[in-house]
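Removed from the display is one protein chain of the complex; every other protein chain stays in position.
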Amino acid sequence: MKLGGAESTLFALAAPLSVIGALALLFARKAVHAAMGMALTMVVLGIFYIAQQAEFLGVIQIFVYSGAVMMLFLFVIMLVGVDSSDSLVETIRGQRWAGLLLGLALAALGLATIGKATFPAGTGLDRANSQGNVSGIARLIFGNYVWVFEATSALLITAALGAMMLAHRERLSERPSQADWSRARIKSGRNVAGLPAPGVYARHNAVDTPALLPDGSTSELSISRVLKARGQVATADKELAISQELEGETGDMTRRGNGDDK
Amino acid sequence: MGEFVATKINYAAVLPMLIVFAAAMIGVLVEAFVPRASRYVAQLPLTLIGLAGALAALLLNSRDNQGITAAGAVVVDGPTLMFQGIVLALSILAVLVMAERLDREGADAFTQSGASVPGSPLEAQAERLGATTTEVFPLTLFAVGGMMLFPASGNLLTMFVALEVLSLPLYIMTGLARRRRLLSQEAALKYFLLGAFSSAFFIFGAALIYGATTSTDLSVIAKAVGQVTGLDSLLVPGILLVAVGLLFKVGAVPFHSWTPDVYQGAPSPVTGFMAACTKIAAFGAMARVFYVGFEALRWNWQPVLAVVAALTMVVGAVLSITQKDVKRLLAYSSITHAGFLLLGIVAMDRTSIAGLMFYLAAYGISTITAFALIALVRQSGAEATHLSQWAGLGRTSPVVAAVFAFMMLSFAGIPLTSGFTAKFALFAPAVAHGGVWLVVLAMLASAVTAFVYVRVIVLMYFSDPIDGVSVVNPSYLTYAAVAVGAALTLMLGVLPSPLLDAAKSASIFLR
Partner (left out) sequence: MTGVLSLSPHVASLAAEGSALTTRDASGASAIGWLMIALPLAGAALLLVGGKALNKIGPLLATALSWASFGVGVAVLLQLMGMAAGERSLHLNLYSWIPAGKLDVNFGMLMDPLSMTFVMLITFVGSLIHVYSLGYMEHDPDKRRFFAYLNLFIAAMLTLVLADSYLGLFLGWEGVGLASYLLIGFWNWNPAYATAANKAFIMNRVGDLGLLLAMFTMFATFGKLDFASVNASVAGAGKGTLTIIGILLLVAACGKSAQFPLQAWLGDAMAGPTPVSALIHAATMVTAGVYLIVRSNAIYTATPDARLAVCIVGAITLMFGAIVGCAKDDLKKALAASTMSQIGYMILAAGLGPVGYAFAIFHLVTHGFFKAGMFLGAGSVMHGMNDQVDMRRFGGLSAVMKITWITFGLGWLAIIGVPGLSGFWSKDKIIEAAFIGEGWRPWVFGLAALICAGITAFYMSRLFFMTFHGKRRWTDDVHPHESPLTMTIPMMVLAVGSALLGLAIGPTGIITDWLAPVTGAHEEGEPVIPVPVLIVLTLLLVAAGVALAWMRYVRDAVPVVPPVGSLATRAARKDLYQDDVNEAIFARPGLHLTRGLVFADNKGVDGAAGGTAALIGGSSSRLAKLQNGFVRSYALTMLTGVVAILGLVWVIQ
């Protein structure tokens, strides 16, 4: 069976895209870009399947992999932190070159091997799809391959169980209520009125900017620990300068030496 | 395309697998609905009954219901039953060891909270509140189910799914050690990544074979490989790539690098289970693939496997010399043993399959017992796996040292232990079928490893004990497992004929 003109054109256009997506997965510096590259490859693969009369597989590929799995992936990456990326500096000498060389060697061997084969003429999918593509797949899944299909469930249960074990942090004690918190605060005698809120300024306010104390220094306590750990705390210098400028114009109790005299 | 006809499954033949999977799923439900305090009490009997029930079903029922079933996906024949039986029997031993609680709420070897960051308040809280990781029991059952399906697979697709079913629980369990958790998690990640890598080769190979033969069924492949078509050039690389996936599982050189790290990082009882049962399942699958599927092309793959076997023996033996950690030492020893076992595949003969089965059983028993003992030697609460910590153990804990020494002698292949009989049963057919140079190499490798094992014995008996190393007093679970393991190791050395006869009568593959 010969490839139709439209199909060849589609392949010629889409194939480089899928390769670019795959390469992006490997070489993108940011995790989001890598995930997007992978999603691209998945979508293009789905298009190939559909073009080859495997509609069901193609749709599933796009829905499940590109849609569900990859989007979930993206969300997780965003939650974990878009900026967090591991050091990509290679510490083992020769690792990259050796990897590249061997990868190319494997590709060359694969091509040489497959190229040597003389393939018989394709039979096409007409017979397999005679009752529709979905029915054809159903016959295989629930027919010859029913045992494998069922065995896959063991795999999925294991995966779910494993994900729960490795990622789900079971709450082992009662969640402390608002009242518990305040009781604890009063008992400890520190920050009885609660922690200070992050910076609210005249022209700007943000949770990542620490509040200014009366003497002009910043309050460490006003910033969430998470932001601090990620190193995403902004400096309040600019705000301090602005507020000092404003105070200079309007006068402020905190700036007795300046404002009140004016 | 006529009416859809449901595939016939001979449920009597696959009953043991169904029992194991059913028990695993009940175990998952137990996790979901039984209160935390009573989970351990519920899971342990459930697991043991599931395994014992499956073994009983295998012995009583499946033997009379052999045949190819589920449209060729499952082949229940002599070798299948033998491999499945050995896996089941050994996993009962392994579960006993895994369930050891010492004086805690849950199994001692596993962390209370796999999700907590090591050293975090959550971990401490979990420890204080007595959380348990009883999920390991259903995970073990899933792994056992996969291990039973692996050597029974009649087509490459089933084999691939079985490979994943057995691997995935092991990846998870590797990361659940109670102590040195970072090491354990690192090991789990490595195992997972490299396992996925090797799976990719397997599936690539299967695809090439499908391309050449238009089937994944081993019996169809066997017929097709004999005929000359233009696609022959796909076949041999396909076979070898499938072999790569399998060789990874048994830890053959150069696909062995994960073994020492994973064996060291995983909780000791899991290491024992993994070392023993994965090897059995993987060699079972390998034997089926090569004996049934690719027999006609043996001149192509035999030399490659022979070289791999030689490399595996030599590298494993040589590297075991410099090991200073007991678990890593046994990991390299397992690599060497994998090399020996490959002789059984290379020899391509019925008798060597029997030898292979016997060797796997003997090695598995000794391995589980040895790791059960390793879990008992402690220094300030943590497992004392550095060899120097084992110095003088013969004086401080004569029983543990004596049994461990016995296992070492068995690994070394000293007569009157199962190891000697096993080597004899495995090497004799190899010599008879043209593997003389390999056997000579194997003898040299085993002489080198014997030196390593004896050094451990010397260390235990002829050195001064180190302060602070003690042997914890285990419960009847470990006692039972160790006693049975030691007794079987002795018995297979002295009276090997029952198992050897069984293996011999069960060494013909259905095609």
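Every chain is named by a letter (A and B) in the order it is written, and numbering of its residues begins at 1.
In this section, a contact is a pair of C-beta atoms (placed from the backbone, for glycine too) under 8 Å apart; a residue touches a chain by one contact, two chains touch by 3 or more.
The model shown is predicted, which means the values in this text are computed figures rather than measured ones.
One chain is not displayed; in the complete assembly it touches the shown chains A, B.
Which of B:Thr133, B:Thr421 or B:Thr489 touches the hidden chain is settled by the complete complex: it is B:Thr421. Checked against the full complex, the one of B:Leu189, B:Ala296 or B:Leu510 touching the unshown chain is B:Leu189. Considering the whole complex, the residue from A:Ala15, A:Met71 or A:Leu106 that touches the absent chain is A:Leu106. Per the touch definition above, the residue from B:Ile321, B:Ala487 or B:Ile508 contacting the chain not shown is B:Ile321. Across B:Gly106, B:Pro169 or B:Pro260, the single residue that touches the chain missing here is B:Pro260. Considering the whole complex, the residue from B:Leu459, B:Ala481 or B:Ala506 that touches the absent chain is B:Leu459. Take subunit A: the residues that touch the chain left off the picture are 92, 95, 98-99, 102-103, 105-106, 109, 112-113.
Looking at subunit B, the residues touching the absent chain are 189-190, 193-194, 197-198, 201, 233, 236-237, 240-241, 244, 248, 253-255, 257-258, 260-261, 300, 304, 308, 315, 317-322, 351, 387-388, 391, 414-416, 421, 424-425, 427-429, 431-432, 436, 439-440, 443-444, 447-448, 450-451, 454-455, 458-459, 461-463, 495-497, 500-501, 504.
In the analysis below, only the chains that are shown with their structure count from here on.
Listed in rising order, the residues of subunit A touching subunit B in the complex are 109-110, 113-114, 116-120, 127, 130-131, 138-139, 142-148, 151-152, 154-155, 157-159, 161-162, 164-170, 172-173. For subunit B in complex with subunit A, the residues that touch the partner chain are 1, 4-7, 9, 21, 24-25, 28, 31, 70-74, 113-116, 122, 125-126, 129, 131, 133, 135, 138-139, 142, 145-146, 149, 157-158, 161-162, 164-165, 168-169, 171-172, 175-176, 208, 211-212, 229-234, 237.
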